[in-house]
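Working notes for the structure below.
A single protein chain has been omitted; all remaining protein chains appear in their positions.
Going by the order they are written in, the chains are A, B and C; count residues from 1 in each one.
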Amino acid sequence: MSEPAAIPAHRALGLTDAEYDLIVEKMGREPGPVELSMFSLMWSEHCAYKHSKKLLGQLPTEGRYLLMGPGENAGAVDVGDGLAVAFKVESHNHPSAVEPFQGAATGVGGILRDIFAVGARPIAVLDSLRFGEPDGTRSRYLLEHAVAGIGHYGNSIGVPTVGGEIYFEPAYEQNCLVNAMALGVAPHDRLTRAAATGPGNVLILFGALTGRDGIGGASVLASAELGEDDAAKRPTVQIGDPFAEKKLLECSLELLDRELLVSLQDLGAAGLTSSSSEMASKGGLGLDIHVDRVPLREPGMEPFEIMVSESQERMLCVVEPSKVDAVLAVCEKWETTATAIGEVTDSGHLRVIQNGAVVGDMPVIALVDDCPLYDLDPVKPTEPIYPAPPRTLRADDDDVQAILPELLGAPNIASRRAVFEQYDWLVQSRTVRRPDEADAAVLLLPDGAAIAVSIDGSGRRVAADPYRGTVEAVFECAANLACVGAEPLGLTNCLNFGNPEKPHVAWQLTESVRGMADACRALDTPVVGGNVSLYNESGGGPIYPTPVVGLVGRLPDASRAGRLGFALAGDAIAVVRAASPSLPGSELAKLRGEALPDGLPERNVAALRGAIELVRDAVRNGIVRSAHDVAEGGLAVALAEAALAGGIGAKVDLAAVGGHKRESKPLDVQLFGEGPGTFVLSGPRELLSELKAPDGVHLTVKVVGEVGGDALEIEHEGGTLAWSLDSLRDPRERGLADALDDTVRLDD
Amino acid sequence: MKMRVLIRPKAGILDPQGQAVERALPALGFDGVSQVHVGRLVELDVADPAQLPAMCDKLLANPLIEDYEIVSVEQAAPAS
Amino acid sequence: MKMRVLIRPKAGILDPQGQAVERALPALGFDGVSQVHVGRLVELDVADPAQLPAMCDKLLANPLIEDYEIVSVEQAAPAS
Partner (left out) sequence: MKFGVLRFPGTCDEVDAQLACERVANAEILWHGDRDLKGADAIVIPGGFSYGDYLRVGAIARFSPLMESVIDFAKQGGPVLGICNGFQILCEAGLLPGTLLPNSTLRFVCRQVDLTVERTDTVFTNACEPGETLSIPAKHTTGCWYAPKQLHEQVEANGQVLLRYAPGQNFNGSLADVAGVSNEAGNVFGLMPHPEHAVDPLTGSVDGLTLFASIRDSLAAHV
């Protein structure tokens, strides 16, 4: 390995002197180069969760529907009918910042492998993206290429991309976030764990050939802030090959269906090193790996290169000797290279062998479990961390008539059509609710029930209040599920934060995890898995703390899945409200160039949950014809979205909305104020007027207007506001599309 | 001036297209073919060829994963 | 023998990639560029170059819309 003579190798590899000394202690000697490179990966933040593991312990991981919790490649919940749904979200932030198309594409490839590694057939992908403001060329370039990369991989492999979210904030200018979530289905008995068992069993590597891809890639990248010398990391960009992964996927599932495998594990970050040591660790055994047997794409690769290579589209499995031939035959059928590269031993050691000579010999426990876990020293910052954004609002502050169309065209609110039309959202014939049709994607199950899934995490609100902002993110997902009639089964998350060694980031992280834990408990929803991405702060300081939440739920009857668009002229419109909205930290406040508030209002969590259950039941019982939760842009934007989605107007009386705080708020707060716990429903008047808040729950349910016409009319104390649907549709449709249209991409 | 830019995957970078073609050819009865790589060809009329390297770095090629070579059409051999 | 196949859209055939590049270049500050066409480059090591025309007609190019040109790498001039 070539690093300046000045720095000792372990530091160049991201290990502290103390960590190095501990390695020497555990080894009883100085590690050789192969061992050092492997330790440096296994003890990296990405693999060892050095700065997050202690916090993650707070997250509830028990639940009624839980089948497989954190610790496996993906978590899984029971969806009835003998079926399980496995899901997980993972980040590919740094690779995407270096090469957005391939970075995003291989991000999707990686999370899909986690899904079929547990024996589930991938049925859906969602993406969660964060960029700087789209008026910047670099941000537009990243957006265009990341979206194209996600589409390229998901579309080509035949897994629908059914949902996602995109936010644009200056805080992401230097650090875009690219998180991908995937879901898969499996019969309960096909769920597979990664533990290597049975000494004497054979270790088979199958899939793509091993090249010098991402040598010291993701793991090292993910553990050090991106420096000026990104270029130095470029030669090792990983190229995604969805065609190879499609064959790998079909091959893996056939191997499992034929019960030919003892265990299965994907190769992700840290390649063979982490996949093999994780398998050995989970089985409490050892492994011998013969690097000379690994099929290579490039000649003359060093043993350490083979062990740390992050070449994509590879899997590792443990097979009983008697089944090896059958396994190789299935791989042959799928044109997938498969090679026996080692065996399970009872040594408790991971041994790397080259042409009979041992070039690495490490206790598995030392590699996997002995990395020191660090306590954070969180300190709430006394100064604001994030500068106020520039004012971009063209309308006067009190010109609410002009503000609504402008909000609808704002990058964070405008239609995502230009993005989701680049994704195949329908392959596999399960998509009951497509993008823009409902607040959550709905996927049909064989028994006529359905899965609903939503992904969310507003970094701005978490930046304003890490605890309450994270609670809001979880409840936002639950609200989305409620609007299609689904009950949460399990949650996954990806914690995207800055450098945890800095006290204010440590505080953000600590508060955010505490909020997530409390919100999950409030909703009786376990965390089944996730991912952590730290050190997202190159150049312009830390990103907004961004816990991306993915929530998966179930509804008993797919044919009753809710829609967000108003449906029928004459239907009544009702507003359900559990908390009163406010402007600080809102989209409008951002457009007005206001700095983030120091904290968000406290919420009555029982009331939030009550509202969610009321809406869920209303949708399930067919009482409503539309349900939409109020989020960015507040009530006025939610009404406009429901009207545009249904292609029909509405008349609403603001005074009737009320809210449990009686004093009437300024008009802009009533129209554009944000906060969890507000829903817009429509349906037959006689049914809607029956809706009542359960006793003792602090909740208002009011019929406030009627569906009809081709304009949105809002009555308020001061008079009546009216917008033709066209005057709202145009800015909403163009807001993001325009940013994408002027970027060119030759096929990557 | 009529120029050509030949763009190909950097050495050592995975080239799925090249692999797919290399796999397909024997089945069609073409043997003895190896080292197949698939890239892009850009032909263009450019007033000032000195601008080409900059064009390649900015738009035509992806310097992270592709090498390029600039050829003037006169220099290139004629069609067979 | 190391060979190259240059494949380009036939004259008069719709070439959206070429058009896109031609539209994009001025925005990046490159003027005086016209007649942009984007095609494919196939590089390969072939035992018997006489097979190449057949390979092109059968697999590498689509005769309906593409012309091709076979160049031995030696002939191709290096970057200027």
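Simple rule for what comes next: a contact is a pair of C-beta atoms (placed from the backbone, for glycine too) under 8 Å apart; a residue touches a chain by one contact, two chains touch by 3 or more.
Nothing here was measured: the structure is a model prediction, and the numbers come from that model.
Undergrad: Of the residues listed, A:V358, A:V379, A:L426 or A:A569, which one is in contact with the missing chain?
TA: A:L426
Undergrad: For the full complex, which residue in A:D257, A:E335 or A:D369 touches the chain that was left out?
TA: Of the listed residues, the one touching the omitted chain is A:E335.
Undergrad: Please identify which residue in A:E99, A:D241 or A:D266 touches the non-displayed chain.
TA: Final answer for the missing-chain contact: A:D241.
Undergrad: In the whole complex, what residues of chain A lie against the chain that is missing from view?
TA: Chain A touches the missing chain through residues 148, 151-152, 155-158, 241-244, 246-247, 334-335, 420-432, 434, 444, 558-559, 744-747.
Undergrad: Going by the touch rule given at the top, which residues of chain B touch the chain that is not shown?
TA: 16-17, 20-21, 24, 27-28, 38
Undergrad: For the chain that got dropped from the picture, name the residues of chain C it touches.
TA: Contact residues on chain C toward the absent chain are 13-14, 16-17, 20, 40, 59-60, 62, 64-65.
What we mean here is this: only the chains that are shown with their structure count from here on.
Undergrad: Rounded to a whole Å, what is the gap between the Cα centroids of chain B and chain C?
TA: 8
Undergrad: Can you work out the whole-Å distance between the CA centroids of chain A and chain C?
TA: Centre-to-centre distance between chain A and chain C: 41 Å.
Undergrad: With centres defined as the mean C-alpha position, give me the chain A-chain B separation in Å.
TA: Here the centre of chain B sits 37 Å away from the centre of chain A.
Undergrad: Which residues of chain A are in contact with two or more other chains?
TA: Touching at least two other chains: 744, 746-747.
Undergrad: Would you mind listing the residues of chain C that make contact with two or more other chains?
TA: 21, 24, 38
Undergrad: Show me the residue ranges of chain C that touch chain B in the complex, using the header's touch definition.
TA: Interface residues on chain C, with respect to chain B: 2, 4, 6-8, 21-22, 24-25, 28, 30-48, 51-55, 58-60, 67-72, 75-80.
Undergrad: Can you list the chain A residues touching chain B in their complex?
TA: 98-99, 102, 208, 211-213, 234-235, 237-239, 241, 243-244, 297-298, 311-312, 335, 744, 746-748
Undergrad: Inside the complex, what are the residues of chain B that reach chain A?
TA: The contact residues of chain B facing chain A are 9-10, 12-16, 20, 23, 40, 59-60, 62-65.
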